[in-house]
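Structure in structure tokens, see below.
Only one protein chain is missing; all other protein chains are in place.
Here the chain labels run A, B and C in written order, and each chain numbers its own residues starting at 1.
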Amino acid sequence: MRNVFLDHQSTTPVLPEVFDAMKPYFMEAFGNASSLHKHGLRVRDALAVARKQFAALINAESPEDIFFTSDGTESSNLAVKGVAYANQKKGNHIVLSETEHPSIIASVEFLEKQGFTSTKVKVDREGRIKPEDVRAALTDKTILICVHHVNHDIGTIQPVQAIGKIAAEKGIAFYVDAEASAGWLPIDVQSMGANLLSFSPHRFYGPKGVGVLYRNRKARIVSMMHGGVQEGGRRAGTENIPAIVGAGLAAQIAQEELSVRIAHTATLQNRLWNGLREKVEYIKLNGPEPGPERISTTLNLSTEFIEGEGQLLLCDMNGIAVASGSSCVSKSLKISHVLAAIGLDHALAQGNIIMSLGKDNTAEEVDYVVETFVKIADRLRGMSPMWDEFQRGVIDSVIKPTGRGKSFSDHAAHISGKAAH
Amino acid sequence: MRNVFLDHQSTTPVLPEVFDAMKPYFMEAFGNASSLHKHGLRVRDALAVARKQFAALINAESPEDIFFTSDGTESSNLAVKGVAYANQKKGNHIVLSETEHPSIIASVEFLEKQGFTSTKVKVDREGRIKPEDVRAALTDKTILICVHHVNHDIGTIQPVQAIGKIAAEKGIAFYVDAEASAGWLPIDVQSMGANLLSFSPHRFYGPKGVGVLYRNRKARIVSMMHGGVQEGGRRAGTENIPAIVGAGLAAQIAQEELSVRIAHTATLQNRLWNGLREKVEYIKLNGPEPGPERISTTLNLSTEFIEGEGQLLLCDMNGIAVASGSSCVSKSLKISHVLAAIGLDHALAQGNIIMSLGKDNTAEEVDYVVETFVKIADRLRGMSPMWDEFQRGVIDSVIKPTGRGKSFSDHAAHISGKAAH
Amino acid sequence: MSETYTLYNNTVMDHFMNPRNMGDIKDADGVGEVGAAACGDIMKISLRIKDGKIEDARFKTFGCGSAIASSSMATELIKGRTVAEAMQFSNQEVVDALGGLPPVKIHCSVLAEEALKAALEDYSKKHPESLNDKKAVTA
Partner (left out) sequence: MSETYTLYNNTVMDHFMNPRNMGDIKDADGVGEVGAAACGDIMKISLRIKDGKIEDARFKTFGCGSAIASSSMATELIKGRTVAEAMQFSNQEVVDALGGLPPVKIHCSVLAEEALKAALEDYSKKHPESLNDKKAVTA
């Protein structure tokens, strides 16, 4: 069967050269970086190399501003809580956008139970944060601004530089979650004005088991992982050396190949979106059109009158790996909070599929996906009572309204007795 | 040069079969366990297998009581803070021993800043905790008892079962840090009465980048890593699949080989200690004698009149990897808090070396270590003003006092102007 | 390592991939359409009933794999039952016949039960005489 991986937003395979770089650190150079004998010293050198590679990827002032954690989630948690607890005496207010990743939103919610407060800045219908809204949300108690570089669901690139200027002007720590962009977009922490920035190498062909947090001297943080004095006392715990070594190399390669990767995925992104919109009726792209405001790797699609999990399963049965922000695929039965934040009609959120491209996808694969997806949409519409009712004029389309009936969502709310969420 | 690794307490190399088991999960089965397509589902199965292997190692009631974290430190942090925050309404008092690992002590100290309180139970001169002291420390606000199974520095096996009984009787959550024992001693959480137990597979030939926390239904915890709903909502973040897979196999092998490993290390431990005490004058074993109260892998030694770092460096130059609890090897310039807790004379703490055996050490290696260590002690004593002053009767020995002068520590305090710490 | 990894068991996957009784019955004797407030799924079941017995059942579903499989299985199970028997139908039958559903997906089987009950109710409204049978059984 075909094997087309279109879920690079969830994770990526490790590069062969990255795996080769990791290999000696499992059985041969297996030391603990805290040890003072040669086994420990050898791996300390390896940590230092990786720190430089990460610093280079994001143009950090110094490798000493790079901290290793266990994953993107831990980096987010450390950035948010570490800054909050360190500045507790200065203030207790955090500004974030409503489309941040759960690792940030849930960290802020945890802090709210401990006496902190927050303001969530709204986004527009394509997921953009307005810098002036961030400014308006600031109070004299604000100690942290959290904004993602690129949204993980809908691919919107945020105006981080402008927000960084506001943060610098007000002297407030500025944290950028670059999990969805690192390795796929140029990142320059200095021109962004970021005091903290996090990312996770398993998203750009590095291994799982390591996350990165950049933090410069202008922002104070306290440790959230208590114990030994690893990472300058900011993250206790035995370092995951093989993963750090591999991740460092993945960062270096990502930096070297960045423009090639961007050009390649942008071409495929256009081909994929053009193919789908030509061949599938009533399909919508969520987030900005391909171009300067959208990352080149992802398409977030809503196909009307059919639900997302069915699409995902049929894609999988045809060898195509995709994700979905539909409520049926989430353990909480809620649609993605990002789709809710951009005000997407619930029926369209239900029909959501996220396709994310990588460096190894080909034009031929994209054509196969388009062709297959046309069949999947047809098949599911053939089973869908909504498609039938739309054909019969009972309900209308949200994407191309004709005025011939009530909306799918109104209809669904009517028959289920209450509005969906 | 010789290569004798005697620092298995710091970390261990990955077993070849463990590495082989991990391999496919880097490039082939690289999925994210949260994904619903085949790449995700495949690795979910692998997580389930590992959970069973860990549950078996410690005789957990159910694999669902096994949670994956990033390392032993995170497991300790989650156990301590997760229980504390979950029981905030019930009480705010934590009982622990003074020889717990820093990941526990520092977690409790962090909580103290947030309004919790604690009592540290003292240990005797061999590092033993008395169950009755734990009982005496309990108040009606106590929500958690933290006791390690084996001390990481001096190898003392603690009476966890008796403490577990007290905890059960009082209905207080009982957390056992088994980092220094898992894979090297039989562990049965049920007979121990542990509600929580943590360990870290890189200590028994598994990979770095994964820690384990067992927690049964009798203890409530809240998540300390906020974000996605991985690990049943108790630990957000993309799972480090290759490490979890390898660690699971390492646990299974450890269980299978446990009695062989114990017998082998116990034999070498005796040979090493007997060799050293016969050939090196003024040497002391810290913690219990080899036998039922001491783990079979470690020897914690104090060699009088010489300092630990020099011993460590000279061992390293001779291909022998060891650790030390002396102040000179710590970033804080403090002696190990464990050596302080057992009331070890500062001069002896300064001369501290920790040797920890593994399954691949041989009798021949042990003989080489004894022979080499004799020379190292001689050499450093030849450079030591204290040895000279002892010979001349200016100061006395702590290990075998003759009454012929003041102690080394008194002398050191005198010339440095204040007591050492 | 095997190469087949599916979210659902084989029976569920089979009913999702090869749904039984998919479609609408023309001039059905009873039609029920219900929606799940929890997730937004919609299910429609139509029945042909003759002499108090379900002769045919068809479904259309907007929903996830388990919703489609549940409606496929539900229609399969109730064909041939009397109206009175069908009124006793419970979602557990669907779950059992499917060999289990993930906990978070149990509500899909509930939706199938509700769609069936709604169709029977529709039938009862159109055929009040059938209520006698029903009472006889539920009493």
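The rule we apply is simple: contacts are C-beta pairs under 8 Å (C-beta built on N, C-alpha and C of every residue); 3 or more make two chains touch, one makes a residue touch a chain.
Here the structure is a predicted model, which is why all the values come from computation and not from measurement.
In the full assembly, the chain not pictured is in contact with A, B, by the touch criterion defined above.
If you put the hidden chain back, the residue from A:8, A:42 or A:346 that touches it is A:42. Only one of the listed residues, B:27, B:138, B:229 or B:313, touches the absent chain: B:313. In the full complex, chain B touches the omitted chain through residues 305-310, 313, 317, 326-329, 331, 333, 346-347, 350, 382-386, 388, 412-413, 415-418, 420.
Although one chain is not shown, part of chain A still touches it, namely residues 24, 29, 36, 38, 41-42, 44-45.
By definition in this document, only the chains that are shown with their structure count from here on.
When chain centres are taken as C-alpha averages, the shortest distance to the whole-protein C-alpha average belongs to A. When you average the Cα atoms of each chain and compare centres, the chain farthest from chain B turns out to be C.
Rounded to whole angstrom units, the spacing between the C-alpha centres of chain A and chain C is 39. For this pair, chain A with chain B, the centres built from the Cα atoms lie 37 Å apart.
For chain C, the set of residues touching two or more other chains reads 7. Within chain B, residues 36, 38 each touch two or more of the remaining chains.
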